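Removed from the display is one protein chain of the complex; every other protein chain stays in position.
The block that comes next holds chain A.
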Amino acid sequence: MATDQELAVDLRGLTKRFGPVTAVNDLTLAVESGEIVAFLGPNGAGKTTTIDMLLGLSRPDAGTVRVYGKTPAEAIARGEVSAVMQTGGLLKDFTVGETLQYTASLYAHARSVAEVLERAGITDIADRRVGKCSGGQQQRLRFALALLSDPRLLLLDEPTAGMDVEGRREFWSAIRKDAEHGRTVMFATHYLDEADAYADRIVLIRQGSIVADGTTGEIKALASGRVVRATLPGADQAALAALPGVESVELHGDTVVVRAADSDGVARHLLTQTEARDLEITSRNLEEAFIALTSDDAPETIAAATGSER
């Protein structure tokens, strides 16, 4: 039985290296039961590696993994965790229904095949050979497979990669409907809008480390910093960069461009402490800001500032 304090996911100091590359670097993350968490980051950020370790498909070089207080293998054996992987193998000469029957038979307790077929919206193709199903249909089958054990934690690794907009919407509505019963869901994605639309909490990961963690609102505010532009001959770049919430300062001749989360503070400083004129504040594109936050040359200071928020 779960206690109230029991965490769905408890990762501590998780580290995984592949030769000289550190894919996951001292990652610590706690997910409470019932949360819907987006694991957001660019390709190669370490999302899949982390999920592999969560499922026991890969062993961490350092750190611990607990899923509802158990090792991944124990959690899987009891059907407490299941996953929809990016590319999971399916046998082409099984039908959709047979794939589910086969998998259901492996659990001590499983939901009925008819029920998960319906939940995943693939009842009509139950008799179709897997090899004849489209990519989207195969992905729905993987989702149905993941539902068989009625898991407490469902992991989705870029589940909609390669789907069109309509397919993505249908897939997520099925997940949403199913998660109403209090299932914990953690999904990896590199689509900002997907994380925004379907998660309660966003964990931003870059180069194997968490760079930001908060509610979608918090992350959006963080990501949607503004750009302050002004004419200021002989601007002191270092002084401006030292202002709170400043991400970058660029000088183009007499023009100074400051990217900052706290644009008001920067504007106040420029207008009261310097000779700046022609001041202009513009919003930054959300997608662009996300790229700035997660790109390899993003300043470490942001990571430190946002990381301490939670």
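Definition applied: a contact is a pair of C-beta atoms (placed from the backbone, for glycine too) under 8 Å apart; a residue touches a chain by one contact, two chains touch by 3 or more; residues count from 1.
Rule of thumb we're sticking to: contacts and distances are computed from a predicted model.
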item: Among "Probable septum site-determining protein MinC", "Fe-S cluster assembly ATPase SufC", "Transport permease protein" or "Stage III sporulation protein AD", UniProt-listed name of the chain not shown; value: "Transport permease protein"
item: Hidden-chain contact residue, picked from the options A:Arg66, A:Arg183, A:Arg206 or A:Arg259; value: A:Arg183
item: Option touching the unshown chain, where A:Leu7, A:Val24, A:Leu55 or A:Leu156 are the choices; value: A:Leu55
item: Sole residue of A:Ala77, A:Ala241 or A:Ile281 that reaches the chain not shown, by the stated touch rule; value: A:Ala77
item: Residues of chain A (touch criterion as defined above) contacting the omitted chain; value: 1-2, 55-58, 76-80, 82-83, 85, 87-94, 98, 101-103, 105-112, 115, 142, 145-146, 149-150, 152, 181-183
